[in-house]
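Every protein chain but one is kept in place in this view of the complex.
Take a look at subunit A:
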Amino acid sequence: MGMAAESQFHVLAVDDSLFDRKLIERLLQKSSCQVTSVDSGSKALEFLGLRQGIESNDPNALSTAPVNHQQVEVNLIITDYCMPGMTGFDLLKKVKESSAFKNIPVVIMSSENVPARISRCLEEGAEEFFLKPVRLADLNKLKPHMMKTKLKNQKLEEIEEPSKDEIGTVTAAAVVPEIKGSTTTEIEILPLQQDLVLVQQGEQTLSTTNKRKSMEKGISTDRPRPRFDGITTAV
């Protein structure tokens, strides 16, 4: 969607599980956020431009990382706690130790309820700690955190290069209410309605081909696949 991209929040999601990444991506998109997801803490740091502790405003540092951190504005990092190699906690520490990114709010997710772990993360600077499964309602708590950094970044930009629209952009961001995805279809939480919803989605898929995203890869074929799949891709 190319509309008002600057006023959309950009979230960096980190999780080694494809399943969890898929879920958190959808949850964030449903909350009107732009999402980039990576499968490890080190890839997250790379994305931010922090590989090997070298910040990307050093022109000699990374020949393979074309990303200038000032162009990749990240309003929030949401990471799984339990990951091989760099844990979510390690990532949190690295972010908070970096002068360029310590103001990015970090949220930790975990499927285990370990109070000592939770307080350790919060003490280290995590804004929130979510227990999985994460729900849409949890993500509502994130808006104020992301808003803070967005306004702060905009103020910094104003100071660096005073531009015409400054007042306009600040108020636009400040006006962001709750979930913007008010394209919520009226799905009643009753088993009886389930098939109708799924079927209606199918119909919309068939009739609005230009809006349809392509089917994703990575689904193994070693089991008989229902015809449902063949139908949607045939269009």
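The working rule: contacts are C-beta pairs under 8 Å (C-beta built on N, C-alpha and C of every residue); 3 or more make two chains touch, one makes a residue touch a chain; residues count from 1.
Keep this in mind: contacts and distances are computed from a predicted model.
Peer 1: Given the choices "Prefoldin subunit 4", "High-affinity nitrate transporter", "Pre-mRNA cleavage factor Im 25 kDa subunit" or "Histidine-containing phosphotransfer protein", state the protein name listed in UniProt for the chain not shown.
Peer 2: Record says "Histidine-containing phosphotransfer protein".
Peer 1: For a quick check of understanding: of A:Leu23, A:Ile118 or A:Met147, which residue touches the chain that isn't displayed?
Peer 2: Candidates A:Leu23, A:Ile118 or A:Met147; residue touching the omitted chain: A:Leu23.
Peer 1: Spell out the interface residues on subunit A facing the chain that's missing from view.
Peer 2: Subunit A touches the missing chain through residues 17-20, 22-23, 26-27, 29-30, 82, 111-112, 132-136, 183-185, 187, 189, 191-192, 194-199, 201-208, 211-213, 215-216, 218-220, 223-224, 226-229, 231-232.
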